[in-house]
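What follows is a structure written as structure tokens; I'll ask about it next.
Heads up, one of the protein chains got dropped from this complex, but the rest are sitting where they should.
Then we have chain A:
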């Protein structure tokens, strides 16, 4: 039996992925040149959607919110991942704690939001009956903090796993040698562990940037972009213009812009971090 006949087994996956992933990914360019509400006949308008985006104050506002959200999420996320990975390393409770940290990422999102909402709601939340809870239903800043905390809560398990895998790859002899040479634990960390953790940190930074530029689910579930549009990140703005306002062509152009921004940021980070070395 020729082994090439086995190639045919890839056909179902290639077919489905080609039609429902690759084709829409390319097709979004065509939609982006349309004036189209989903119900109306599409009208080709060339690059007008892109011109509009460049002059759209709401677009710049969501871009700014997205960047603030990204910075607010990523810095504590990476720091926490490193600290936790270090604190857990070699402890008897390492496995069960890692398992628990991973759980929020898998459980039912809607259910998790309900728990967060009923716990943290400033008006009738459970926590509000014990301690004062900042009015995140009125303050855009605190609303963004809430979305940030929820995002970190969901992904911290993965962050710890990434740092921890790298930590375990550092040869123990290296650390022992440093200790023998009289390095303090702080020095060992600063000059040996931290530089060797760099690939893991870079990876988290790039992946995290990509995800935070594109995320909108937490915003949809917790704040719906509010209060006063203060948590309207790019992904949510895309959803709103496309499916609530009904400007699908414009939303398609926004999709392309977000993809280009993602590409730009990821490439810039990889480049910067490489040059620093």
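Operating definition for what follows: a contact is a pair of C-beta atoms (placed from the backbone, for glycine too) under 8 Å apart; a residue touches a chain by one contact, two chains touch by 3 or more; residues count from 1.
Just so we're on the same page, contacts and distances are computed from a predicted model.
Peer 1: Which listed name, "Anti-sigma factor antagonist", "2-keto-gluconate dehydrogenase", "FAD-binding oxidoreductase" or "L-arabinose transport system permease protein AraQ", is the one UniProt assigns to the chain that has been left out?
Peer 2: "L-arabinose transport system permease protein AraQ"
Peer 1: Just one of A:14, A:75 or A:194 touches the chain that is missing; which is it?
Peer 2: Answer from the full complex: A:14 touches the omitted chain.
Peer 1: Check each of A:77, A:136 or A:220 against the chain that is not shown and name the one that touches it.
Peer 2: With A:77, A:136 or A:220 as choices, the missing chain is touched by A:220.
Peer 1: Hey, which chain A residues sit against the chain that's not shown?
Peer 2: Its contact residues with the unshown chain are 1, 3-10, 12-17, 19-25, 27-28, 31, 38, 80, 83-84, 86-88, 91, 93, 95, 97-104, 106-119, 121, 123-124, 126, 129-130, 153, 156, 158, 161-162, 165, 210, 214-217, 220-221, 235, 238-239, 242-243, 248, 251-252, 255, 258-259, 262.
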